[in-house]
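Note that one protein chain is taken out, while the other chains of the complex remain in position.
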Amino acid sequence: MDLLLQTLVNGLVVGSGYAVIAVGLTLVFGILGIVNFAHGAFYALGAYAVFLALSVGVPYLVALPIAVAVVVAVGFLIELSIVRRSLYGVGNHGSLIVTFALAQVLMALMLLIAGPDPHPVRSPFGQSNLEVFGLMVAGQRVFILLVSVAVLSAFGLWLQRSVRGQQITAVAQNPRGALYSGINVPMIRTISFMLGVGAAGLAGGLLAPITTVFPTMGNGSLITSFIVVILGGMGSISGAMLGALLIGLANALFETYVSVQWTPALGWVLVIAILLFAPQGLRGKAQLDRY
Amino acid sequence: MSSTRAFRINGAHLIVAWLLVIAAFGTLVSNPFVVTLAGYTSAFALFALSINVMLGGLGEVPLGQCVFFGLGAYAAAIGMKSFGLPFELALLIAMAVSVAAAAVIGALTLKLTGAYFSIVSWGLTGVVLVAAMNLEHVTGGPLGIFGFPTITFAGVDLSEPRGYFLVCAVLLVATVVVLAAVRDSRFGAAIESVRQNPHLARSMGVDVFRQRLKAFMLSAPIAAMAGALCIPYTQIVTPEVFAVSNTVDALLMVLLGGSRLLVGPVIGAMIFSIIPYFFNMDPNVRILIFSSAIILIMIFAPGGLHQLMSAVADRFTGGRRAPSGI
Amino acid sequence: MHRPGSEAVRARGVVKRYGGVVALAGVDLEIGTGEVFGIIGPNGAGKSTLFDVLCGITKPTEGEVFLFDRPVNDVPPHEIARQGVARSFQRTAVFGEATVRENLLFGRHAASSHSVLGRILHSAAWRRDRDAFEAKAREVLELTGLTEDQHRPANVLAYGVQRRLAVGIALMNDPRLLFLDEPAAGMNGKESADFVELVRAIEPGRTIVIVEHDMTVISALCRRTLVMVDGRPVTVGPPGEVFRHPEVIEAYLGADDE
Partner (left out) sequence: MTRRTMLQGAGALALSLSVCATAFAADPVRIGLAMPLSGAAATYGNDGRQGAELAAEEVNAAGGILGGRKLELIYEDDKGTPQGGVAAVQKLMTVGRAKVITGGMNSSVVLAESSVTRNKILQVNMGAQADAITDQGSPFLFQVNNTVSMNSRAFNKYLTDVLKPKTAAYMGENTEFNKTVLEHLKASLAAAKIELVSVSTYDADTNDFTSIITKVKSQNPDLLYVSDAYPSRAAQLWKQVRQLGGFKHEAMSPGVVTPGMLKPAEGAMNGVITGEIFVASEPSPANQAFVQAFRKKHNVDPNKVHLVAYEAIKVIAEALNRAGTDSDYPKIAKVLRDNPWPTPRGMLKFDEKGRASAPYFYIQQVKDGQLVLLTQSRN
C-alpha cells in the first residue's frame, strides 16, 4: 500500500473533521467578533448528547440530529442570557473570559451528570473498512467526510442564496450599517451563535465514535479549530474549510515523515507564520490594524 | 505627575501599612498551611501583576504570559540544579532571560493587536510546552526538574512557611512600588496614552511600537520572578508551568480585583486563593460555582471589584472623586 | 508676506493614490514660517489626504514633502512630532478616559527626559520636568480657558471644549508648526468665535495650517488659503480673492445652468 497516498487520504479525512468544528468557530468569531473559548465545550456537548441518546436505545443516525438540536437549544439559551448581555461591543478580554468560564461550567456539568469515566459510542458502521484501490478508510470516517462536505456546502449556499444568509454576511461586515438598513441585528446574532455552536455539536456527534466521549474532550478540538480559523482567515467559511484540509494534510505528512512528538507544535508554528506575514490568512478579511 | 505631592505622602504611608500587615500576618497566623498558601498567593499575585501591565496598561490580553512564568521557573531550576547557583542569582538570571525572550517574542507578536495578539501568544505556549516535553536533556522532559537543595533567599530558608511568605510578600510590595512609580513616570504616561488613543499618541511623538515593546519587556521579568518563587512551594518544575491555564487563573485574579486599579490583581489573587480554601465540597461543584460567579461579574461589573467599589464610593461622595488611586 | 527661502512647509509634485483612486494629483505648495495658512475645498477634494501627507502621518505615492527644509518622506510620524510639529485630529481628538490635566500630561510626554528611576528617587531631572510641566500646564489651561475643568474627565466636556483641549494638548510641547484638521467642524457660532480667539492668541512665533469648511474661520485667521478641487490645487491667495475664482464658485455652487 503506498504510504504517501494513504497519508494524504488520512490527512483529507481528518481535515474534513476539523472543517466542521472550525466552521462553527468562524461563524461566532468571524461574524460576532466573539473569541469563543466555549466552542470545545459545545463540541463535547454534542458528543455527550449522542452518547446519552444511544444509551436509551436511540439509533446513531437519529441520535445525531437530536444532539445537534439539543446543542442549538442550549446555544439559544446561553446567547439570550449571557452572550447578548455581556459580549457584544465589549473588549476582547470580555469575550475571552466569559466564554472560558462558560466552557468550565459546561464541562463541570457534563462531568457531574455523566461521570468522569470515558464512554464508548458505537458507530453504525462498526469496525468496517472501505477498501478503495488499496487504500483503507474506516466506515465512520467516510461518513464524516460525506456529512461534513454535504453540511458545509449546503450551509455555504444557504449563506449566499437565502435572505437570512445575506443578512448574516451583512451583519458580519458592518453591524451598524446592517442595523440602519433595517436588519434585526440582535436576532441575526442569536441565529449566528446558534448555528456556530450547532456546527460544533454536529462535529462532536460525528467524531464521538472515533474519539470516545470524556468530559475534557473539547480542549483538543478548541485548539485545532482556532488554528484552522486563523489559517483560513477570519470570518470566511470557505477559508475555514481550506484551512482545515491544509492542517489535516500538514499534520499527517509531518507526523509520518518528520517527527510524531513535534507535531502538536506544527499547527501553532503555521499560525504564527501566517499572522505575521499574511495577516488576512488564506481568504479572510484583513481585519488587522498593525503598528 | 498630577498627584505628585499627594502621592509622596499617602504612598509612603501605604507602603508602611502594607509592610505592617505582612509582618503581623507572618507572625500571628500559626497554621502553616495558611501561611504557605499566603506565600504562594503572593507569588501568583506577582504573575497577575505582570499580566495587568499588559491588560490594564496596554489593553491587550497576554494569554502567552505563562511562557515567561515557565521560563522563569525553568531558568531558576536549571540554574540551581545543573549549575549549583544560589537561588538569588538563579532568580536574577531567570529574569534576565525572560527580558531577552520578551524582546524577541514582542518584536514578533506586538505588531498584532486584540484577539490576534491573544491567540498568537496562546499559540506560543503550545509550541513552548511541546519543546519542554521533548528537550529532555535540558528540561528533564515530562517529569521535569526536582530534588532541589534547600532554597534560601537572603539567608531566609524558603522551605519554612513563615520565611517563604515574608520573602514573597516583600517582593510583591517592592514590585507594586516600582509599578506605581512607572505608572506616574513619563513611560507610564506614554503607555496610558497608547492604550487610550494610539493614533493621537503617535502624532504627539510617542513611538507606539517601542512603548508597547518596553511594556512587554517590563512585564516579563515580573512573571519570571513569580515562576521562580513557585519552586520552593512545589519543589518541582514540570512542563505544565507553560500551560495556558496558569495565565487564565491569573487573568481571573486581575478581572476579579479590577484591571484599572494598580493593586487590583493582588486583591483578586487573595479572593481567588482564599475562597476555595473555605469551601471544601466536590471540586467539580466548586468549579461550577466559581465559573458562574465569573460570568455574573463580567456581565454586571466588567471592571471587577474595583468598579463595584468605586460605584458604591461614588454613591456616597457624589461622584467628584478623581478616578486615579494607588 | 513670508520671507522667501525660509518655508515651514514645502510640497513638490505630491501625488497620492489608493489603488486606482487618485486622491492627490500633483500638489506644489510653500507655507512661510509664522504664516497662518488655510486649505479649503468641497468634500472629497483631498483636503484631509493632503493634511495627512503634509504632517507626515501618511507618505505620498510620488513627490517630496519638506518641513523646515528637511525631507520627511521616510521619517516616522513620531520622529516628525519631536521636531516641533503638532497635529490635532478631527475624529480622535482627545484621551476620553483621562482628565483634562492628564490629557495635557500626555501631550508633555515628548519633552520630558526623566527615567523611571528618576521618578522613584525624585531626581533633579524629574523635579525639573515636573515644575516645567506645572508651569506649561497652567499657561495652556489659562489660554484654553479650561482651568476650572482640569480635573474632569475629557469625555464629559462639551464638543467645543474638547476641541480647545485638543489644541491645548498640541501646545504642550511648544510646537513651531501646528496642523489643525477641521477644528471648527460641528461648532456653533459662539464656539467658533472663541476658537478663532484661541488661534489668534497662540499664533505669534508659530506656523499654523488649518484645513477647514467654515469660511468665517478661514477668512478671520488666514492671510492665504489653498483651494483644492478633486485632488487638484486650483488657486492660492487671500480668502477674499479665491472665492471669486470661477472654478472655485463652480466647485462649491455647482455649474450655473445657462
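Each chain carries a letter (A, B and C) given by its place in the written order, and its residues are counted from 1.
Here is the rule we go by: a contact is a pair of C-beta atoms (placed from the backbone, for glycine too) under 8 Å apart; a residue touches a chain by one contact, two chains touch by 3 or more.
All figures in this text were calculated on a predicted structure; none of them were measured in a lab.
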In the full assembly, spell out which visible chains the left-out chain is touching. A, B
Identify the residue among A:L106, A:A252 or A:V271 that touches the chain left out of the display. A:A252
With respect to the chain omitted from the figure, which of B:G144, B:P198, B:P221 or B:G257 is a touching residue? B:G144
Would you mind spotting which of A:N129, A:T169 or A:S238 touches the chain that isn't drawn? A:N129
Identify the residues of chain B touching the omitted chain, counting contacts across the whole complex. 31-34, 36-37, 40, 130, 133-134, 136, 141-144, 146-147, 230, 233-236, 238, 240, 277, 280, 282-284, 287
Which parts of chain A are in contact with the chain that was left out? 1, 3, 6-7, 10-11, 13-14, 17, 108, 111, 115-120, 122, 127, 129, 136, 138, 210-217, 219-220, 223, 251-253, 255-256, 260-261, 263-264
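We take it that only the chains that are shown with their structure count from here on.
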Determine the centre-to-centre distance between chain A and chain B, using the mean Cα coordinates as centres, and give it in whole Å. 33
Inter-chain centre distance, chain B versus chain C - centres from mean C-alpha coordinates, in Å: 41
Chain A to chain C: how many Å between their CA centres? 50
In the complex of these two chains, what residues of chain A are touching chain B? 29, 33, 35, 82, 85-86, 90-94, 96-98, 100-102, 104-105, 108-109, 111-112, 223, 226-227, 230, 261-262, 264-265, 267-269, 271-272, 275-276, 279, 288-291
Mind listing the chain B positions that touch chain A in their complex? 55, 59, 61, 63, 108-116, 118-120, 122-124, 126-127, 130-131, 133-134, 198, 208-209, 212, 248, 251-252, 255, 282, 284-285, 287-288, 290-292, 294-295, 298-299, 302
Within their complex, chain C touches chain B through residues 55, 57, 76-78, 81-82, 86-87, 89, 92-99, 101-102, 105-110, 112-116, 118-120, 122, 126, 129-130, 133-134, 151, 153, 169-170, 173
